[in-house]
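Please see the structure below; I have some questions.
Every protein chain but one is kept in place in this view of the complex.
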């Protein structure tokens, strides 16, 4: 592999809560290459959205990045001042969220929203030129009737169109990385299908990289190149989408995948379930954070190492899982254990 | 299936929320007719604005139809006598989407569950036992009776909501997106529970959802809605694998298949953006319809609203498989052609 575009090392985000400091994101490292879509999957409280915001240096108070580095083409974003960061946000790394409408100013038109973004990043061209640029961008995300829609207000558009405008706003300054936090979750499936293929196309034609934050494995399978599974503030498995889906090495990933019900064919008689629920940052278990819910641990009669030790991983491997017994997840071996 | 009378028959039901004499151009629900059989898992699927939730609420009796009639166990729901009305109300229970809004935060679980016993003569000891049994049934511990909703997670709350619904021994559960607000690993728990309850208690479960994966797992029969109309209804296998309506085909192919090796090709999915308003007289789906395009834009599609009709000439004749398309019989063949090209 060539030099990665974005290299995150040991990123930790802490929140100051009523019960002291809690780590929402705990010592996370990964890299993203150019034009790559990397899925960040997790359940509620897994820290996936906080990690997304941390990459933008937008962790809401009382949270903060307490250690680690975010290196974008060799420049450490975590070390920049807020003023420096402002010039980076939008132009080199931008954010698209689930609720597009909430991020837009309700009293400015679609055209002005995007024109403002261009202007505020020091573009000295005329207003007309900036408007033309906005229109071009909106055409690129295939907003229909651009000339009319430029003059409309956000609430007058359908959910799918709003999300397109949000994508155009995120793209207009030509960022290298886009953080997309559940960008299609609120949309109908037919609209979701089109937004997903639009995002895919943007990566292919512009070489933009996307961090795709979601809870939905089906959309990950659809557009991501690589996937990272988060649980309790940590990445527990990372690899190419094909490998992770074909051969999940972490019991949690395996459980998530079996929760992905089939669309066609005969339905299952009964679903495999995980007991319990995802833990909150204030009461993360010791050792492997998944051990209280782990079906593999149960099959192995609760090995002590799971409760005491953090599983160590070799993050340089293309496919790794943070599990003491990752090898046992290979199909042949699992049968042995079960038998 | 035997010739048993259906549990529900919905006759030509329209629901218009517009007030006064003016009618909306497109009511929330238009001319829907279908039957629901006793003991089945019946799925109502559709996207936003399809009218699926409206239909669900009509079936529970939360709203009444503007036109048409809903018959439950042989009796029209509107105009029931007091005693009949009570047995209908208690016989049909609803499970809501958001488990955080469906429990009163100021009331303990015991207090909430006691609502179901309000009309029954029971000693407090009997009631206590009944409530504990109920919690056991939904997989919760009886010690949770005196706690308050905020002490529970989403999945546990949904179990409590189920327990409350079951407290009146209903024969029907209408579940509106019962798992979509829950974490993936919790969804499976709740779906399994619903499935077990359905089997052990002989419940009819009507599931209103946008999630095709959930209906494919849970339902015996499926109704597909689009813009307030029923477009297709039939057995799970028929709808999911051999559908005869172009919209159903499009909906299913739009859902990511979850397999990175085989990323979905979507020749049929048309943009909701480019679509013009549906013709006043014709088929509501016409502006987005791939089949219409493929057949060279037949006149019928924009002049006559197709009615949901039984498909008897198709490859698998079935009385209970209805589709609202002029060219429903051509769908399987045309779909194959579309995929090849």
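In order of appearance the chains are A and B, and numbering begins at 1 in each one.
Simple rule for what comes next: a contact is a pair of C-beta atoms (placed from the backbone, for glycine too) under 8 Å apart; a residue touches a chain by one contact, two chains touch by 3 or more.
The rule is short, and it goes like this: contacts and distances are computed from a predicted model.
A.B. asks: Unshown chain, UniProt name, "ABC transporter permease", "Quinol:cytochrome c oxidoreductase membrane protein", "Molybdopterin dehydrogenase" or "Ferredoxin-NADP reductase"?
C.D. replies: "ABC transporter permease"
A.B. asks: With respect to the chain omitted from the figure, which of B:96, B:217 or B:268 is a touching residue?
C.D. replies: Missing-chain contact among the listed residues: B:96.
A.B. asks: Looking at the full complex, which residue from A:28, A:51 or A:97 touches the chain that isn't shown here?
C.D. replies: Candidates A:28, A:51 or A:97; residue touching the omitted chain: A:97.
A.B. asks: Give me the chain B residues in contact with the hidden chain, please.
C.D. replies: Answer for chain B: residues 60-62, 86, 89-90, 92-94, 96-98, 100-107, 111-112, 115-116, 118-119, 149-150, 161, 164-165, 167-168 touch the chain left out.
Going forward, only the chains that are shown with their structure count from here on.
A.B. asks: Based only on mean CA positions, could you tell me how far chain A sits from chain B in angstrom?
C.D. replies: Chain centroid spacing, chain A to chain B, equals 32 Å.
A.B. asks: Give the list of chain B residues in touch with chain A in this complex.
C.D. replies: 47-48, 153-156, 183-189, 191-192, 195, 210, 212-214, 216-218, 236, 240-241, 250-252, 254-261, 263-264, 266, 269-274
A.B. asks: Going by the contact rule set out above, which residues of chain A touch chain B in the complex?
C.D. replies: Chain A residues touching chain B: 43-44, 142-144, 158-161, 188-194, 196-197, 215, 217-219, 221-224, 241-242, 245-246, 255-256, 258-265, 267-268, 270-274, 277-278, 293.
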